[in-house]
Every structure is written in C-alpha cells, then in structure tokens.
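Shown here: the complex without one of its protein chains, the others still in place.
Chains here go by letter, A, B and C, matching the order in which they are written, and residues are numbered from 1 within each.
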Amino acid sequence: METNNKDLHAELVVNKMMEKDLFSQWLGIRVLEVKEGYSRIAMEIRAEMINGFGVIHGGVCFSLADSAFAFACNNRNNLSMALDTSINFLKPTYPGDILTAEAKELHNGRTTGLYLVTIFNQHQQQVALFKGTCFRTGRNLI
Amino acid sequence: METNNKDLHAELVVNKMMEKDLFSQWLGIRVLEVKEGYSRIAMEIRAEMINGFGVIHGGVCFSLADSAFAFACNNRNNLSMALDTSINFLKPTYPGDILTAEAKELHNGRTTGLYLVTIFNQHQQQVALFKGTCFRTGRNLI
Amino acid sequence: METNNKDLHAELVVNKMMEKDLFSQWLGIRVLEVKEGYSRIAMEIRAEMINGFGVIHGGVCFSLADSAFAFACNNRNNLSMALDTSINFLKPTYPGDILTAEAKELHNGRTTGLYLVTIFNQHQQQVALFKGTCFRTGRNLI
Partner (left out) sequence: METNNKDLHAELVVNKMMEKDLFSQWLGIRVLEVKEGYSRIAMEIRAEMINGFGVIHGGVCFSLADSAFAFACNNRNNLSMALDTSINFLKPTYPGDILTAEAKELHNGRTTGLYLVTIFNQHQQQVALFKGTCFRTGRNLI
C-alpha cells in the first residue's frame, strides 16, 4: 500500500519535528492529521496570547500557520526552509477560541514548494489565510 | 515644538498598547524608540522559542516584527488593523541572540498605510524583512 | 430569481469595465464567466509578450491575474482599489499557450476584500497563483 506507507512516513517526520519544537509546544499545538504534503493542526487561544487590543496577537495566528506549513512542506523528509510567507487576517479571535490550521500543497517542485494554510475558528469561520514558499535543501530530517 | 509633541503623543499611545499586550510581554519585548509612524523594539531569544530544527520559530520572528508594525502604524492614535503582512527569512537565529526590529512608514494614507520592518541580530546582520499593510478605522486608542 | 439578477448585474459592471480597459484589450483578454465576486478570463500568449529568456514576461502573467481580480472584486458595483497583491510563478509558459485565470472571493468585507486567482495553461496545469487584497470605496462604477 504505497500511499499509506508514504503517509505513515510523513507522520513519523512530523512527530520527530514536534518533539523538539518547543515553541509549538508552548502554543499548545496538537497534530490532528498528517499526509504527504499536508497537515492539519489545532490550538486553543490563551489569555497570554493577546495583543494591546484584547484580540489574538497576529504573531500567534502566524505561528500556528507557520507550524502547519513546516509540518506539510518537510514531511517528505526533505529539509525545507521558509523563504517568503504572507498572512491575511480576516476575523479577530479571542481567548478560549479553538483555531484549526490546514496546510495544503499547491506545488511540489524539486527545489521549491508552495503551500496555502487556512485557519478556521471553532465555528468553521475562516479567520486567516497564509501562503508559504519554501526552498528544498535535499537533506534528510530523520 | 510641534514635532516633539507629536512624538511624545506617539510614545503615550505605544505605552498604553504595550501595557495590555500580554504576548509582547511574554516575548520580553522592550520598546527602544517611538516617533510618529516609527518604532524600534528589541527582544532576546529564549530556549522555549525554537522550532523543530533548533533555530528560532518563524512565528516568533514574525511576532516581533508584527509588534513593531503595530506600534508604528497605530501611534497617531488612529486605530489601524493589519490586512496583509509578509515576511522573508534571511538568516537563522538562535537562543541568546538579541533581535532588534525597526518599523518605518512608507505610506501614510487616510484609509490605509504601508510599513517595512527590518529585523537585525546583535551583529547588525539583517535576519528578516517584514512588510505590512494596514487599514485605518478612524477610532482613537486613548 | 435573486441570484441570477445579481450575477447579471455583475456581468454588466464587468462589460462596462472591459470596454474602457485598453490594456486588457491589448492583452487579448476574453471574459468567459462572471458571477458575484467571481470571474474567469482567458488570453493567448503572443510573441511580443516574452522576456529576455524566451518565456512569458512575469508582468504579462500578473496582468492577466490582476484583470481577473479587478473583474471579481468590483462587480458588486462597489469601486475597489488593489492594495497589496502577490504572485507565485510555478511553471514557465510560451507564445501560443492559452492561459485561463479564475478569480475566487475568500473574504467580502465591508471595507476590504480578499481574492485568490489561479492561472492555468491549456493542459490544465497550474502556472501561477495570485493573491489580492482590495479596499472598498463605497462608490458606484455604473
């Protein structure tokens, strides 16, 4: 079963990454699903994650998307580095909200890759859109 | 002295923002300089801020830039919301590094604004470039 | 039939825009489909549209996407201005290729909007991805 083996391997890579990823751990990120070039992760917003306006700090939202991106673009065991990333904020979120980030691969090139990450709140409303371009180093992670 | 008064007022706005900005406080951000449409802030990378590769999590770097952006684009006391932001990562950084982010205004429109934030390490090497577009609501912060 | 009327009105707005859009005319853009917040357009790459490497100039590809974006984000008859746009190039294209751009609305806010435009070649391969944020002025086009 080719596909399942690839997805299992992708999961192993992400588990290894998550083990050492202290900031994703601080954020409380849980990995929900991993497939080749794909990831879906979630976290709950805590009081200490707000900015001066009482809503989630943009950097926390970006961090969730960036972790989903990293888990998707590295999971073929080809170490990839973020080059250019962007995020659009569509809706404010608040402490207690549960955010889910889903990373999808739009392009898997030999030397570069392109991913879109959509962040939803617990009401399935889209709260942010992230786009990430990575460079593939060709080195293994595990 | 018109200019000094404006800059003093800008500082008051940022102090007020920073007081309630719990995530910037968690990051250990210190405000170094504030002028109308401008801010310069710094932080030290701690061990808990790394990703699965042992370097700073992209989200932490983005968060620093996003705070500098917020302190620059809101400090005329015109509440402004981030619309589209992007960041390019140029050099990895590590626990113990001191990062400084400088936000400069490229455009101050009635309804929108454009800002560039450059992040340097303690060796004055440029480690990231952030670009932020904001929408001005016309509401006061203080 | 509420929906059809809205889509018909969207078509009227785009027809009016296209009539005066001399550069889209020079590109040879044909409007294939218009719905509220949506557009699909196409063009053929001509010899005079190449860059120094013999492939389509990035600006021509961007122009096609930008027209699709404009036709999608303005067609509720609410004059909207592009703020921040970005494009990723995934595959080179050549004179004789037929490019289709499809613009989809991701967010329709009162003051801003977010759109993704995908460009395909005649083999249904994705050649570029465009993201556009616009500001809504509240003024009518027709």
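We take it that a contact is a pair of C-beta atoms (placed from the backbone, for glycine too) under 8 Å apart; a residue touches a chain by one contact, two chains touch by 3 or more.
Every value quoted in this text rests on a predicted model; they were computed, and no experiment measured them.
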At which residues does subunit B meet the chain that is not included here?
-> 86, 88, 90, 106-107, 109, 114, 126, 129, 131, 133
Identify the residues of subunit A touching the omitted chain, counting contacts across the whole complex.
-> 83-84, 86, 111-112, 133, 135
Identify the residues of subunit C touching the omitted chain, counting contacts across the whole complex.
-> 16-24, 26, 47-54, 57-60, 62-64, 66-67, 70, 79, 81-89
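One rule holds for everything that comes next: only the chains that are shown with their structure count from here on.
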Taking CA centroids for every chain, report which one is farthest away from subunit C.
-> B
So what's the Cα centroid distance for subunit A and subunit B, whole Å?
-> 23
Just how far, in Å, is the C-alpha centre of subunit C from the one of subunit A?
-> 29
Residue numbers in subunit C touching two or more further chains are 86, 133
